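Heads up: the structure comes next, in structure tokens.
Yeah, one chain of the complex is gone here, protein chain that is, but the others are all in their spots.
Let's look at chain A:
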């Protein structure tokens, strides 16, 4: 980003970077974020594509920080449900945004951890001095999901393209069967188990004996916390309205335990035990996009931009859910302890803990696992339980149960939120707090990261 020539405060030129082998690792900071309000599927954004929404999230970020026509070091974003035409989704979004068309871009996909992984990857590039500024993002639309032709039809069409003679063409078409004409919509089912994400979580929830009441209480807290954060203007500089939607469409500020208790279970109905997972304590399908502005401290200072929090470290994990050794969404339970150990930290060292609420059960299973001596000894190889998360520090401005969960956009939402929380706390209390972010993902994966107030 170049300094504005008429700015009243003279800005110094960027420091020339030393050669790579002598370059020290530096800090990468979160400068701010922007997202569009998340909409329930087939709602306000039914007519918006992933590219539309990601462009809107980028443009809101550009407007907030005055980045018009600036060349950003690199932009990375992705979507979980992606049309084949969107092979260059992020680049197309950047070209349609107010950023300089000379901004380089890459797409990334790690299921629901996509958004967090873009933050980590770009922060690492900043730390290494490869880039000075970056925008990490993610977007997903379940309303505008790609619908594919069946494998049978696809195979016939490809063969038809290769056929030269009319006879060969007829032969190809003759293979077509009526069932091949049915389209295939994407689902959240795991390819190797055939179980949906909800059914997988129902197994884990039951195994950890998480009660319906505990899940409903967590869902209620998510709505109450999100509503309160809106009420105090917390999202004024984190969200830009889009297509007439001003707040997250899934937020139910007036929900109650009574209302949540009335909902019928939707997952785990065939487990033989009482089913506990409802539409109220599971995240709905959602459309939305988010973006996070990252930079070196030098970049932020040079451009008079705020520094909210440093991206300290991150860890990914994966579990073997295919053979039933672990629950599908339990990978962060492994990523977090490894991350804490590497950084010499305990759970109690964090002022804010953000655990993505794929389902209320997911969060509660993680908390239970970290409190379980057996789990921590047998699965993590620890002498004692990892510890408890103080509920007063957990998802304090709400999470996915209330806000919704457009898969790849969730990481950006959480990172910007926790960075702002840390910054607010630092301003109020004058100390550098820490935040822990944990996101589970399809395929038995999970990613965790540590942020620290600047």
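Just so it is clear, contacts are C-beta pairs under 8 Å (C-beta built on N, C-alpha and C of every residue); 3 or more make two chains touch, one makes a residue touch a chain; residues count from 1.
By our rule, contacts and distances are computed from a predicted model.
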{"item": "Choices \"3-oxoacyl-ACP reductase\", \"ABC transporter permease subunit\", \"Cell division ATP-binding protein FtsE\" or \"Cytochrome ubiquinol oxidase subunit I\" - which one is the UniProt name of the chain not shown", "value": "\"3-oxoacyl-ACP reductase\""}
{"item": "Option touching the unshown chain, where A:46, A:98 or A:128 are the choices", "value": "A:98"}
{"item": "Among A:242, A:267, A:352 or A:370, the residue in touch with the chain that has been omitted", "value": "A:242"}
{"item": "Among A:63, A:147, A:182 or A:261, residue touching the chain not depicted", "value": "A:63"}
{"item": "Chain A, residues in touch with the chain not shown (by the definition above)", "value": "4, 6-9, 56, 59-60, 62-66, 68-69, 98, 233, 235-237, 239-243, 246, 304-306"}
